[in-house]
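Below is one structure, written out as C-alpha coordinates; the observations come after it.
For this depiction, one protein chain was excluded, whereas all remaining protein chains were kept in their positions.
Labels run A and B following the written order; every chain starts at residue 1.
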Amino acid sequence: MIPTSYFIVLSALLFVLGIVAFFVKKDLITQFLSIEVMLNAGNLAFIAFAKAHGLIEGQIIVFFIITVAAAEAAVGLAIILLIYKQKKTIKSEDVNLMKG
Amino acid sequence: MNSLYALAPLSIIVLASIIILLLEVFLKKENKNYLGYISVFFLTACFIFCFMSWGKDYSYFNGSLLLDNFALFFFMILTIGTLLIILMSLNYISLMDANHGEFFALLLLALSGMFIMISSTDFLVIFLGLEVLSISSYALAGLKKKDEQSSEASVKYFLLGSFASAFLVFGLAFLFGAFKTTDILGIIDGFNKPTELGLLAIFGLGMVIISFAFKIAFVPFHMWTPDVYQGSPTPVTAFFSVGPKAVGFVVLIRILYPYWHSLFDSNVLFTILWIVSALTMIFGNLIALRQTNVKRILAYSSIAHAGYILVGILAMDNASCVFYLTVYLFMNIGAFTAITAMTKKGKEYVELEDYAGAGFNHPWIGAAFAVFLFSLAGFPPLGGFLAKFYVFAAAVKEGLISLVVIGILASLVSVYYYLRIVVFMYMHRSAGKLDIQQENPALLIVLFLCLYGVLQLGIFPGNILVFIRDAVGSLPF
Partner (left out) sequence: MTEIFLVFLIYGLLGVIMVLVNKILGPKKTNPVKLKPFECGSPYLQDRIYPVPIKYYLVAFLFLLFDVEVVYFFPWALVFRELGTAGVVFMSVYVALLALGFVYAWKKGAFQWEG
(Lines give C-alpha, C1' and ligand atoms only; values in the text may rest on other atoms or scores of the structure.)
Protein backbone atom coordinates (compact mmCIF):
# COMPACT_ATOMS: atom_id res chain seq x y z
CA MET A 1 0.00 0.00 0.00
CA ILE A 2 1.54 3.23 -1.15
CA PRO A 3 0.74 6.14 1.19
CA THR A 4 -1.44 8.93 -0.21
CA SER A 5 1.16 11.57 0.46
CA TYR A 6 3.41 10.04 -2.22
CA PHE A 7 0.73 10.62 -4.84
CA ILE A 8 0.14 14.17 -3.66
CA VAL A 9 3.84 14.95 -3.79
CA LEU A 10 4.03 13.44 -7.28
CA SER A 11 1.07 15.49 -8.46
CA ALA A 12 2.51 18.68 -6.97
CA LEU A 13 5.79 17.89 -8.71
CA LEU A 14 4.02 17.36 -12.02
CA PHE A 15 2.13 20.60 -11.56
CA VAL A 16 5.28 22.59 -10.89
CA LEU A 17 7.02 20.94 -13.84
CA GLY A 18 4.07 21.95 -15.99
CA ILE A 19 4.33 25.57 -14.86
CA VAL A 20 8.08 25.63 -15.47
CA ALA A 21 7.69 24.07 -18.91
CA PHE A 22 4.96 26.55 -19.80
CA PHE A 23 7.32 29.44 -19.22
CA VAL A 24 10.55 27.85 -20.47
CA LYS A 25 9.38 26.30 -23.73
CA LYS A 26 9.15 28.49 -26.80
CA ASP A 27 6.73 26.57 -28.91
CA LEU A 28 2.96 26.75 -28.77
CA ILE A 29 2.32 22.99 -28.92
CA THR A 30 4.77 22.25 -26.12
CA GLN A 31 3.27 25.01 -24.01
CA PHE A 32 -0.12 23.46 -24.57
CA LEU A 33 1.29 20.05 -23.62
CA SER A 34 2.59 21.48 -20.37
CA ILE A 35 -0.88 22.76 -19.58
CA GLU A 36 -2.19 19.24 -20.13
CA VAL A 37 0.46 17.98 -17.70
CA MET A 38 -0.81 20.47 -15.13
CA LEU A 39 -4.42 19.36 -15.65
CA ASN A 40 -3.40 15.75 -15.23
CA ALA A 41 -1.53 16.62 -12.05
CA GLY A 42 -4.90 17.84 -10.78
CA ASN A 43 -6.52 14.60 -11.92
CA LEU A 44 -3.91 12.56 -10.07
CA ALA A 45 -4.49 14.55 -6.89
CA PHE A 46 -8.25 14.02 -7.23
CA ILE A 47 -7.87 10.27 -7.62
CA ALA A 48 -5.42 10.03 -4.75
CA PHE A 49 -7.74 11.94 -2.42
CA ALA A 50 -10.73 9.91 -3.61
CA LYS A 51 -8.87 6.71 -2.76
CA ALA A 52 -7.73 8.04 0.60
CA HIS A 53 -11.22 9.13 1.63
CA GLY A 54 -12.96 6.18 0.01
CA LEU A 55 -15.16 8.53 -2.04
CA ILE A 56 -16.23 7.74 -5.58
CA GLU A 57 -16.89 11.42 -6.38
CA GLY A 58 -13.24 12.14 -6.98
CA GLN A 59 -13.11 9.63 -9.81
CA ILE A 60 -16.27 11.03 -11.40
CA ILE A 61 -14.79 14.51 -11.29
CA VAL A 62 -11.78 13.16 -13.15
CA PHE A 63 -14.08 12.00 -15.94
CA PHE A 64 -15.39 15.52 -16.29
CA ILE A 65 -11.92 17.04 -16.28
CA ILE A 66 -10.76 14.61 -18.97
CA THR A 67 -13.63 15.51 -21.29
CA VAL A 68 -13.11 19.21 -20.67
CA ALA A 69 -9.42 18.79 -21.47
CA ALA A 70 -10.35 17.04 -24.72
CA ALA A 71 -12.67 19.87 -25.74
CA GLU A 72 -9.94 22.35 -24.90
CA ALA A 73 -7.44 20.36 -26.91
CA ALA A 74 -9.68 20.31 -29.97
CA VAL A 75 -10.27 24.06 -29.92
CA GLY A 76 -6.69 24.85 -28.95
CA LEU A 77 -5.11 22.72 -31.64
CA ALA A 78 -7.45 24.27 -34.21
CA ILE A 79 -6.31 27.72 -33.10
CA ILE A 80 -2.64 26.73 -33.23
CA LEU A 81 -3.24 25.31 -36.70
CA LEU A 82 -4.75 28.64 -37.73
CA ILE A 83 -1.62 30.41 -36.48
CA TYR A 84 0.55 27.95 -38.41
CA LYS A 85 -1.40 28.51 -41.63
CA GLN A 86 -0.95 32.27 -41.32
CA LYS A 87 2.64 32.48 -40.12
CA LYS A 88 4.16 29.11 -41.12
CA THR A 89 5.63 28.86 -37.62
CA ILE A 90 4.45 27.95 -34.15
CA LYS A 91 7.28 29.55 -32.19
CA SER A 92 5.70 31.65 -29.46
CA GLU A 93 8.14 34.54 -29.98
CA ASP A 94 6.76 34.97 -33.50
CA VAL A 95 3.32 35.67 -32.09
CA ASN A 96 4.17 39.32 -31.53
CA LEU A 97 2.04 41.63 -33.66
CA MET A 98 0.62 43.52 -30.72
CA LYS A 99 2.75 45.63 -28.39
CA GLY A 100 2.13 48.73 -26.40
CA MET B 1 -38.13 25.03 -4.31
CA ASN B 2 -37.11 22.01 -6.31
CA SER B 3 -38.47 22.50 -9.80
CA LEU B 4 -37.54 21.89 -13.40
CA TYR B 5 -38.09 25.62 -13.96
CA ALA B 6 -34.59 26.10 -12.59
CA LEU B 7 -33.26 24.66 -15.84
CA ALA B 8 -35.36 26.95 -18.04
CA PRO B 9 -33.05 29.96 -18.60
CA LEU B 10 -30.11 27.70 -19.35
CA SER B 11 -32.14 25.50 -21.69
CA ILE B 12 -33.55 28.50 -23.54
CA ILE B 13 -30.06 29.82 -24.26
CA VAL B 14 -28.57 26.46 -25.23
CA LEU B 15 -31.57 25.70 -27.42
CA ALA B 16 -31.18 29.07 -29.11
CA SER B 17 -27.53 28.45 -29.89
CA ILE B 18 -28.25 24.98 -31.31
CA ILE B 19 -31.10 26.30 -33.44
CA ILE B 20 -28.88 29.06 -34.78
CA LEU B 21 -26.06 26.63 -35.62
CA LEU B 22 -28.43 24.31 -37.47
CA LEU B 23 -30.23 27.12 -39.30
CA GLU B 24 -26.86 28.48 -40.32
CA VAL B 25 -25.85 25.28 -42.09
CA PHE B 26 -29.25 24.30 -43.44
CA LEU B 27 -30.50 27.65 -44.71
CA LYS B 28 -27.97 29.44 -46.83
CA LYS B 29 -29.58 32.84 -47.30
CA GLU B 30 -27.73 35.95 -48.33
CA ASN B 31 -28.92 38.10 -45.46
CA LYS B 32 -28.06 36.35 -42.24
CA ASN B 33 -29.25 39.07 -39.91
CA TYR B 34 -32.28 36.92 -39.20
CA LEU B 35 -30.03 34.74 -37.04
CA GLY B 36 -29.39 37.81 -34.90
CA TYR B 37 -33.12 38.47 -34.59
CA ILE B 38 -33.69 34.87 -33.52
CA SER B 39 -31.11 35.21 -30.76
CA VAL B 40 -32.66 38.51 -29.70
CA PHE B 41 -36.01 36.73 -29.44
CA PHE B 42 -34.62 33.93 -27.27
CA LEU B 43 -32.68 36.35 -25.07
CA THR B 44 -35.83 38.38 -24.51
CA ALA B 45 -37.70 35.21 -23.58
CA CYS B 46 -34.94 34.32 -21.13
CA PHE B 47 -35.03 37.81 -19.62
CA ILE B 48 -38.80 37.67 -19.15
CA PHE B 49 -38.54 34.25 -17.53
CA CYS B 50 -35.86 35.48 -15.12
CA PHE B 51 -37.97 38.49 -14.27
CA MET B 52 -41.03 36.31 -13.59
CA SER B 53 -39.17 33.92 -11.33
CA TRP B 54 -37.75 36.68 -9.14
CA GLY B 55 -37.93 35.63 -5.50
CA LYS B 56 -39.12 32.10 -6.25
CA ASP B 57 -35.78 30.39 -5.45
CA TYR B 58 -36.09 27.55 -7.95
CA SER B 59 -33.47 24.88 -7.60
CA TYR B 60 -32.66 21.55 -9.20
CA PHE B 61 -30.14 18.69 -9.08
CA ASN B 62 -30.37 18.50 -5.27
CA GLY B 63 -29.82 22.20 -4.94
CA SER B 64 -26.59 22.33 -6.91
CA LEU B 65 -28.31 24.59 -9.43
CA LEU B 66 -29.93 27.42 -7.52
CA LEU B 67 -31.79 30.42 -8.96
CA ASP B 68 -31.70 32.74 -5.98
CA ASN B 69 -32.25 36.44 -6.53
CA PHE B 70 -28.52 37.07 -6.65
CA ALA B 71 -28.17 34.66 -9.57
CA LEU B 72 -31.30 35.98 -11.27
CA PHE B 73 -30.07 39.56 -11.09
CA PHE B 74 -26.86 38.63 -12.88
CA PHE B 75 -28.80 36.48 -15.35
CA MET B 76 -30.81 39.53 -16.24
CA ILE B 77 -28.00 42.03 -16.62
CA LEU B 78 -25.84 39.57 -18.56
CA THR B 79 -28.78 38.78 -20.83
CA ILE B 80 -29.17 42.50 -21.47
CA GLY B 81 -25.46 42.79 -22.11
CA THR B 82 -25.47 39.94 -24.62
CA LEU B 83 -28.53 41.42 -26.30
CA LEU B 84 -26.76 44.76 -26.70
CA ILE B 85 -23.65 43.05 -28.07
CA ILE B 86 -25.67 41.07 -30.62
CA LEU B 87 -27.50 44.21 -31.76
CA MET B 88 -24.30 46.20 -32.12
CA SER B 89 -22.58 43.52 -34.13
CA LEU B 90 -25.31 42.86 -36.71
CA ASN B 91 -23.60 45.04 -39.29
CA TYR B 92 -20.06 44.52 -38.00
CA ILE B 93 -20.01 40.80 -38.77
CA SER B 94 -20.72 41.25 -42.46
CA LEU B 95 -18.21 44.10 -42.64
CA MET B 96 -15.53 41.81 -41.20
CA ASP B 97 -16.44 38.76 -43.28
CA ALA B 98 -17.02 36.68 -40.18
CA ASN B 99 -19.61 33.96 -39.92
CA HIS B 100 -22.95 35.08 -38.45
CA GLY B 101 -24.06 31.70 -37.19
CA GLU B 102 -20.79 30.93 -35.46
CA PHE B 103 -20.68 34.34 -33.80
CA PHE B 104 -24.19 34.28 -32.36
CA ALA B 105 -24.07 30.62 -31.38
CA LEU B 106 -20.71 30.96 -29.62
CA LEU B 107 -21.86 34.12 -27.85
CA LEU B 108 -24.97 32.34 -26.58
CA LEU B 109 -22.93 29.31 -25.52
CA ALA B 110 -20.59 31.60 -23.61
CA LEU B 111 -23.65 33.14 -21.97
CA SER B 112 -24.89 29.68 -21.00
CA GLY B 113 -21.50 28.96 -19.44
CA MET B 114 -21.83 32.12 -17.40
CA PHE B 115 -25.33 31.09 -16.32
CA ILE B 116 -23.95 27.77 -15.10
CA MET B 117 -21.22 29.52 -13.11
CA ILE B 118 -23.56 32.06 -11.57
CA SER B 119 -26.31 29.68 -10.51
CA SER B 120 -24.28 26.75 -9.32
CA THR B 121 -23.40 25.98 -5.74
CA ASP B 122 -20.89 23.26 -6.50
CA PHE B 123 -17.34 23.98 -7.49
CA LEU B 124 -17.18 21.18 -10.04
CA VAL B 125 -20.16 22.66 -11.87
CA ILE B 126 -18.60 26.12 -11.63
CA PHE B 127 -15.49 24.66 -13.27
CA LEU B 128 -17.57 23.13 -16.06
CA GLY B 129 -19.40 26.42 -16.63
CA LEU B 130 -16.09 28.26 -16.66
CA GLU B 131 -14.84 25.90 -19.36
CA VAL B 132 -17.97 26.33 -21.47
CA LEU B 133 -17.44 30.07 -21.20
CA SER B 134 -13.70 29.93 -21.87
CA ILE B 135 -13.72 27.51 -24.78
CA SER B 136 -16.38 29.57 -26.55
CA SER B 137 -14.37 32.69 -25.78
CA TYR B 138 -11.19 31.28 -27.34
CA ALA B 139 -13.08 30.64 -30.55
CA LEU B 140 -14.81 34.04 -30.39
CA ALA B 141 -11.48 35.85 -30.08
CA GLY B 142 -10.28 34.27 -33.32
CA LEU B 143 -13.45 34.90 -35.26
CA LYS B 144 -11.80 37.08 -37.90
CA LYS B 145 -10.04 34.13 -39.46
CA LYS B 146 -8.03 36.10 -41.99
CA ASP B 147 -6.81 38.68 -39.51
CA GLU B 148 -3.47 37.78 -37.90
CA GLN B 149 -4.09 39.93 -34.84
CA SER B 150 -7.33 38.11 -34.18
CA SER B 151 -5.65 34.70 -34.31
CA GLU B 152 -2.88 35.92 -32.04
CA ALA B 153 -5.44 37.17 -29.55
CA SER B 154 -7.11 33.80 -29.75
CA VAL B 155 -3.97 31.77 -29.13
CA LYS B 156 -2.85 34.00 -26.28
CA TYR B 157 -6.25 33.84 -24.64
CA PHE B 158 -6.30 30.10 -25.13
CA LEU B 159 -2.87 29.44 -23.60
CA LEU B 160 -3.27 31.71 -20.59
CA GLY B 161 -6.92 30.80 -20.09
CA SER B 162 -6.24 27.09 -19.94
CA PHE B 163 -3.21 27.79 -17.75
CA ALA B 164 -5.60 29.44 -15.30
CA SER B 165 -8.06 26.53 -15.58
CA ALA B 166 -5.28 24.13 -14.60
CA PHE B 167 -4.80 26.18 -11.42
CA LEU B 168 -8.51 25.88 -10.72
CA VAL B 169 -8.44 22.10 -11.15
CA PHE B 170 -5.42 21.72 -8.90
CA GLY B 171 -6.85 24.00 -6.23
CA LEU B 172 -10.16 22.13 -6.36
CA ALA B 173 -8.34 18.85 -5.90
CA PHE B 174 -6.81 20.15 -2.69
CA LEU B 175 -10.10 21.55 -1.40
CA PHE B 176 -11.65 18.17 -2.16
CA GLY B 177 -8.84 16.45 -0.33
CA ALA B 178 -9.25 18.64 2.72
CA PHE B 179 -13.05 18.66 3.01
CA LYS B 180 -14.16 15.57 1.04
CA THR B 181 -16.59 17.67 -1.01
CA THR B 182 -16.64 20.25 -3.77
CA ASP B 183 -19.86 21.88 -2.62
CA ILE B 184 -19.39 25.54 -1.72
CA LEU B 185 -21.41 25.29 1.48
CA GLY B 186 -19.51 22.15 2.47
CA ILE B 187 -16.23 23.93 1.93
CA ILE B 188 -17.46 26.86 4.01
CA ASP B 189 -18.39 24.50 6.83
CA GLY B 190 -14.95 22.97 6.56
CA PHE B 191 -13.27 26.34 6.87
CA ASN B 192 -15.28 27.17 9.94
CA LYS B 193 -14.19 23.96 11.67
CA PRO B 194 -10.42 23.92 12.01
CA THR B 195 -8.92 20.57 11.00
CA GLU B 196 -5.41 19.23 10.69
CA LEU B 197 -5.75 19.69 6.90
CA GLY B 198 -6.17 23.47 7.21
CA LEU B 199 -2.96 24.25 5.34
CA LEU B 200 -4.01 22.05 2.44
CA ALA B 201 -7.33 23.87 2.27
CA ILE B 202 -5.81 27.35 2.37
CA PHE B 203 -3.43 26.28 -0.40
CA GLY B 204 -6.36 25.03 -2.48
CA LEU B 205 -8.39 28.17 -1.92
CA GLY B 206 -5.36 30.25 -2.89
CA MET B 207 -5.03 28.34 -6.17
CA VAL B 208 -8.74 28.81 -6.91
CA ILE B 209 -8.49 32.54 -6.24
CA ILE B 210 -5.40 32.81 -8.47
CA SER B 211 -7.33 31.17 -11.27
CA PHE B 212 -10.20 33.64 -10.94
CA ALA B 213 -7.71 36.50 -10.68
CA PHE B 214 -6.49 35.41 -14.13
CA LYS B 215 -10.02 35.48 -15.50
CA ILE B 216 -10.87 38.84 -13.95
CA ALA B 217 -7.41 40.17 -14.91
CA PHE B 218 -6.04 41.44 -11.62
CA VAL B 219 -2.47 42.70 -11.65
CA PRO B 220 -0.10 40.69 -11.68
CA PHE B 221 -2.22 38.21 -13.67
CA HIS B 222 -3.29 40.72 -16.30
CA MET B 223 -0.62 40.27 -18.99
CA TRP B 224 -2.95 38.60 -21.48
CA THR B 225 -5.66 41.26 -21.29
CA PRO B 226 -4.38 44.09 -23.53
CA ASP B 227 -3.34 41.83 -26.39
CA VAL B 228 -6.53 39.80 -26.31
CA TYR B 229 -8.71 42.89 -26.11
CA GLN B 230 -6.83 44.57 -28.94
CA GLY B 231 -6.85 41.63 -31.31
CA SER B 232 -10.38 40.35 -30.82
CA PRO B 233 -13.26 41.69 -32.92
CA THR B 234 -14.60 44.79 -31.11
CA PRO B 235 -18.03 43.42 -30.03
CA VAL B 236 -16.26 40.34 -28.69
CA THR B 237 -13.90 42.61 -26.76
CA ALA B 238 -16.94 44.33 -25.27
CA PHE B 239 -18.20 40.93 -24.23
CA PHE B 240 -14.85 39.88 -22.70
CA SER B 241 -14.55 43.10 -20.76
CA VAL B 242 -17.97 42.66 -19.16
CA GLY B 243 -19.08 39.04 -19.04
CA PRO B 244 -16.20 36.98 -17.65
CA LYS B 245 -15.31 39.80 -15.29
CA ALA B 246 -18.80 40.00 -13.80
CA VAL B 247 -18.97 36.23 -13.45
CA GLY B 248 -15.55 36.09 -11.84
CA PHE B 249 -16.70 38.59 -9.24
CA VAL B 250 -19.92 36.66 -8.66
CA VAL B 251 -17.94 33.52 -7.89
CA LEU B 252 -15.51 35.47 -5.70
CA ILE B 253 -18.43 36.93 -3.74
CA ARG B 254 -20.02 33.51 -3.42
CA ILE B 255 -16.88 31.86 -2.08
CA LEU B 256 -15.52 34.74 0.01
CA TYR B 257 -18.70 36.27 1.41
CA PRO B 258 -19.63 33.60 3.95
CA TYR B 259 -16.25 33.51 5.65
CA TRP B 260 -15.17 37.03 5.20
CA HIS B 261 -15.08 37.51 8.91
CA SER B 262 -13.16 34.35 9.72
CA LEU B 263 -10.75 34.69 6.79
CA PHE B 264 -10.32 38.43 6.69
CA ASP B 265 -9.67 38.63 10.40
CA SER B 266 -6.79 36.23 9.97
CA ASN B 267 -5.32 38.99 7.79
CA VAL B 268 -3.27 36.88 5.38
CA LEU B 269 -5.86 36.70 2.61
CA PHE B 270 -7.01 40.21 3.42
CA THR B 271 -3.51 41.64 3.05
CA ILE B 272 -2.93 39.81 -0.21
CA LEU B 273 -6.19 41.03 -1.70
CA TRP B 274 -5.49 44.55 -0.42
CA ILE B 275 -2.14 44.59 -2.23
CA VAL B 276 -3.67 43.09 -5.39
CA SER B 277 -6.39 45.72 -5.40
CA ALA B 278 -3.94 48.59 -4.95
CA LEU B 279 -1.59 47.22 -7.62
CA THR B 280 -4.48 46.69 -10.03
CA MET B 281 -5.71 50.25 -9.66
CA ILE B 282 -2.23 51.79 -9.90
CA PHE B 283 -0.80 49.75 -12.76
CA GLY B 284 -3.97 49.57 -14.81
CA ASN B 285 -4.24 53.33 -14.88
CA LEU B 286 -0.53 54.15 -15.21
CA ILE B 287 0.12 51.83 -18.16
CA ALA B 288 -3.00 53.11 -19.91
CA LEU B 289 -1.41 56.56 -20.02
CA ARG B 290 1.09 55.69 -22.72
CA GLN B 291 -1.20 53.69 -25.03
CA THR B 292 -2.20 55.02 -28.41
CA ASN B 293 -4.65 52.30 -29.39
CA VAL B 294 -8.15 53.01 -28.13
CA LYS B 295 -8.96 49.34 -27.56
CA ARG B 296 -5.76 48.94 -25.51
CA ILE B 297 -6.63 52.03 -23.48
CA LEU B 298 -10.00 50.53 -22.67
CA ALA B 299 -8.33 47.19 -21.89
CA TYR B 300 -6.13 48.80 -19.24
CA SER B 301 -9.10 50.80 -18.03
CA SER B 302 -11.03 47.56 -17.55
CA ILE B 303 -8.13 46.20 -15.49
CA ALA B 304 -8.27 49.30 -13.31
CA HIS B 305 -12.04 48.99 -12.86
CA ALA B 306 -11.58 45.44 -11.59
CA GLY B 307 -9.35 46.97 -8.91
CA TYR B 308 -12.10 49.39 -7.84
CA ILE B 309 -14.61 46.56 -7.57
CA LEU B 310 -12.15 44.58 -5.45
CA VAL B 311 -12.13 47.53 -3.04
CA GLY B 312 -15.86 46.91 -2.61
CA ILE B 313 -15.22 43.24 -1.87
CA LEU B 314 -12.56 44.14 0.69
CA ALA B 315 -15.07 46.52 2.29
CA MET B 316 -17.40 43.50 2.58
CA ASP B 317 -20.14 45.43 0.80
CA ASN B 318 -21.76 43.24 -1.84
CA ALA B 319 -24.37 45.74 -2.92
CA SER B 320 -21.83 48.32 -4.03
CA CYS B 321 -19.89 45.69 -6.03
CA VAL B 322 -23.05 44.56 -7.79
CA PHE B 323 -24.04 48.15 -8.52
CA TYR B 324 -20.57 48.86 -9.89
CA LEU B 325 -20.75 45.81 -12.16
CA THR B 326 -24.16 46.90 -13.45
CA VAL B 327 -23.01 50.42 -14.27
CA TYR B 328 -19.75 49.10 -15.71
CA LEU B 329 -21.69 46.83 -18.08
CA PHE B 330 -23.62 49.75 -19.58
CA MET B 331 -20.76 52.22 -19.87
CA ASN B 332 -18.23 49.77 -21.20
CA ILE B 333 -20.56 48.22 -23.77
CA GLY B 334 -21.49 51.76 -24.77
CA ALA B 335 -17.86 52.76 -25.26
CA PHE B 336 -17.15 49.67 -27.31
CA THR B 337 -20.27 50.28 -29.38
CA ALA B 338 -18.85 53.65 -30.35
CA ILE B 339 -15.60 51.95 -31.38
CA THR B 340 -17.58 49.35 -33.33
CA ALA B 341 -19.23 52.18 -35.22
CA MET B 342 -15.82 53.37 -36.44
CA THR B 343 -15.54 50.56 -38.94
CA LYS B 344 -15.56 50.18 -42.65
CA LYS B 345 -15.35 47.10 -44.86
CA GLY B 346 -12.47 45.02 -43.54
CA LYS B 347 -10.92 47.79 -41.44
CA GLU B 348 -11.37 49.07 -37.92
CA TYR B 349 -10.26 52.51 -36.84
CA VAL B 350 -8.69 51.99 -33.45
CA GLU B 351 -5.72 54.38 -33.29
CA LEU B 352 -6.08 57.67 -31.45
CA GLU B 353 -5.21 59.65 -34.60
CA ASP B 354 -8.15 58.06 -36.41
CA TYR B 355 -10.47 59.75 -33.94
CA ALA B 356 -9.25 63.25 -34.75
CA GLY B 357 -12.30 65.36 -35.53
CA ALA B 358 -14.64 62.40 -35.21
CA GLY B 359 -16.77 64.35 -32.75
CA PHE B 360 -17.79 66.81 -35.46
CA ASN B 361 -17.93 64.44 -38.40
CA HIS B 362 -20.09 61.91 -36.59
CA PRO B 363 -21.86 63.98 -33.94
CA TRP B 364 -24.09 61.28 -32.44
CA ILE B 365 -21.42 58.66 -32.06
CA GLY B 366 -18.87 61.19 -30.86
CA ALA B 367 -21.17 62.67 -28.23
CA ALA B 368 -22.22 59.28 -26.91
CA PHE B 369 -18.62 58.07 -26.80
CA ALA B 370 -17.67 61.19 -24.83
CA VAL B 371 -20.45 60.55 -22.31
CA PHE B 372 -19.31 56.96 -21.79
CA LEU B 373 -15.71 58.07 -21.34
CA PHE B 374 -16.79 60.69 -18.78
CA SER B 375 -18.73 58.00 -16.98
CA LEU B 376 -15.76 55.63 -17.00
CA ALA B 377 -13.62 58.45 -15.60
CA GLY B 378 -16.23 58.99 -12.89
CA PHE B 379 -17.70 62.40 -13.54
CA PRO B 380 -21.02 63.22 -11.87
CA PRO B 381 -23.93 62.94 -12.62
CA LEU B 382 -23.16 59.77 -14.61
CA GLY B 383 -23.39 56.20 -13.38
CA GLY B 384 -19.63 55.76 -13.12
CA PHE B 385 -19.40 58.44 -10.48
CA LEU B 386 -22.08 56.96 -8.28
CA ALA B 387 -20.60 53.47 -8.60
CA LYS B 388 -17.18 54.65 -7.48
CA PHE B 389 -18.77 56.72 -4.74
CA TYR B 390 -20.63 53.74 -3.26
CA VAL B 391 -17.57 51.50 -3.36
CA PHE B 392 -15.28 54.07 -1.77
CA ALA B 393 -17.89 55.10 0.80
CA ALA B 394 -18.27 51.49 1.87
CA ALA B 395 -14.49 51.19 2.12
CA VAL B 396 -14.23 54.33 4.25
CA LYS B 397 -16.88 52.95 6.57
CA GLU B 398 -14.73 49.84 7.04
CA GLY B 399 -11.66 51.98 7.72
CA LEU B 400 -9.74 51.21 4.52
CA ILE B 401 -8.66 54.84 4.22
CA SER B 402 -5.29 54.29 2.55
CA LEU B 403 -6.81 52.00 -0.08
CA VAL B 404 -9.46 54.61 -0.83
CA VAL B 405 -6.79 57.31 -1.17
CA ILE B 406 -4.91 55.11 -3.64
CA GLY B 407 -8.15 54.49 -5.52
CA ILE B 408 -9.06 58.15 -5.78
CA LEU B 409 -5.55 59.13 -6.88
CA ALA B 410 -5.61 56.35 -9.48
CA SER B 411 -8.95 57.48 -10.84
CA LEU B 412 -7.64 61.04 -11.05
CA VAL B 413 -4.82 59.69 -13.20
CA SER B 414 -7.39 57.86 -15.31
CA VAL B 415 -9.14 61.13 -16.15
CA TYR B 416 -6.12 62.03 -18.29
CA TYR B 417 -6.34 59.14 -20.71
CA TYR B 418 -10.12 59.15 -20.95
CA LEU B 419 -10.14 62.85 -21.72
CA ARG B 420 -7.31 62.37 -24.20
CA ILE B 421 -9.69 60.45 -26.46
CA VAL B 422 -12.30 63.21 -26.07
CA VAL B 423 -9.68 65.84 -26.85
CA PHE B 424 -8.71 63.96 -30.00
CA MET B 425 -12.34 63.75 -31.04
CA TYR B 426 -13.19 67.41 -30.50
CA MET B 427 -9.99 69.46 -30.58
CA HIS B 428 -7.88 67.89 -33.30
CA ARG B 429 -8.28 68.74 -36.94
CA SER B 430 -9.12 65.64 -38.97
CA ALA B 431 -7.01 64.81 -42.01
CA GLY B 432 -10.13 63.79 -43.86
CA LYS B 433 -13.53 62.40 -43.11
CA LEU B 434 -13.46 58.75 -42.11
CA ASP B 435 -15.43 56.71 -44.58
CA ILE B 436 -17.10 54.65 -41.89
CA GLN B 437 -20.36 52.86 -42.46
CA GLN B 438 -22.52 54.17 -39.68
CA GLU B 439 -26.13 55.32 -39.37
CA ASN B 440 -26.93 51.73 -38.69
CA PRO B 441 -30.17 51.75 -36.67
CA ALA B 442 -29.34 48.77 -34.46
CA LEU B 443 -26.07 50.42 -33.43
CA LEU B 444 -27.77 53.70 -32.62
CA ILE B 445 -30.37 51.85 -30.55
CA VAL B 446 -27.58 50.22 -28.53
CA LEU B 447 -25.88 53.59 -28.02
CA PHE B 448 -29.17 55.06 -26.87
CA LEU B 449 -29.91 52.18 -24.49
CA CYS B 450 -26.44 52.37 -22.94
CA LEU B 451 -26.78 56.15 -22.56
CA TYR B 452 -30.12 55.62 -20.89
CA GLY B 453 -28.58 53.03 -18.56
CA VAL B 454 -25.67 55.24 -17.59
CA LEU B 455 -27.90 58.26 -16.94
CA GLN B 456 -30.63 56.34 -15.15
CA LEU B 457 -28.11 54.62 -12.87
CA GLY B 458 -26.34 57.92 -12.26
CA ILE B 459 -29.33 60.13 -11.54
CA PHE B 460 -32.17 57.89 -10.35
CA PRO B 461 -30.51 54.70 -9.08
CA GLY B 462 -33.27 54.05 -6.53
CA ASN B 463 -35.22 51.31 -8.35
CA ILE B 464 -32.11 49.35 -9.27
CA LEU B 465 -30.73 49.67 -5.74
CA VAL B 466 -33.89 48.10 -4.34
CA PHE B 467 -33.41 45.19 -6.75
CA ILE B 468 -29.75 44.88 -5.81
CA ARG B 469 -30.46 44.88 -2.04
CA ASP B 470 -33.02 42.15 -2.64
CA ALA B 471 -30.51 40.19 -4.70
CA VAL B 472 -27.68 40.50 -2.20
CA GLY B 473 -30.02 39.66 0.66
CA SER B 474 -30.69 36.26 -0.91
CA LEU B 475 -27.10 35.09 -0.52
CA PRO B 476 -26.91 32.17 1.90
CA PHE B 477 -24.98 32.72 5.04
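Methods note: a contact is a pair of C-beta atoms (placed from the backbone, for glycine too) under 8 Å apart; a residue touches a chain by one contact, two chains touch by 3 or more.
What you see is a predicted model; the values in this text were computed from it and never measured.
Asks: One chain is left out of this view; which of B:M1, B:I18, B:I48 or B:V268 touches it in the full complex?
Replies: Hidden-chain contact among the options goes to B:I18.
Asks: Which one, A:V9, A:V24 or A:I66, makes contact with the chain that was left out?
Replies: Candidates A:V9, A:V24 or A:I66; residue touching the omitted chain: A:I66.
Asks: So that we can see where the missing chain sits, which residues of subunit B does it touch?
Replies: 18, 21-22, 25-26
Asks: Kindly note down the residues of subunit A that lie in touch with the hidden chain.
Replies: Given the touch definition above, subunit A has residues 60, 63, 66-67, 70-71, 73-74, 77-78, 81 touching the missing chain.
The definition used in the following text is that only the chains that are shown with their structure count from here on.
Asks: Any idea which subunit A residues touch subunit B in the complex?
Replies: Subunit A residues touching subunit B: 8, 11, 15, 18, 22, 28, 31-32, 35, 38-39, 41-43, 45-46, 48-50, 52-53, 55, 57-58, 61, 64-65, 68, 71-72, 75-76, 79-80, 82-83, 86-87, 95-98, 100.
Asks: Could you list, by residue number, the parts of subunit B that touch subunit A in their complex?
Replies: 124, 127-128, 131, 134-135, 138-139, 142, 145, 148-149, 151-156, 158-159, 162-163, 165-167, 169-170, 172-174, 176-177, 180-182, 226-227, 230-231, 290-293, 296
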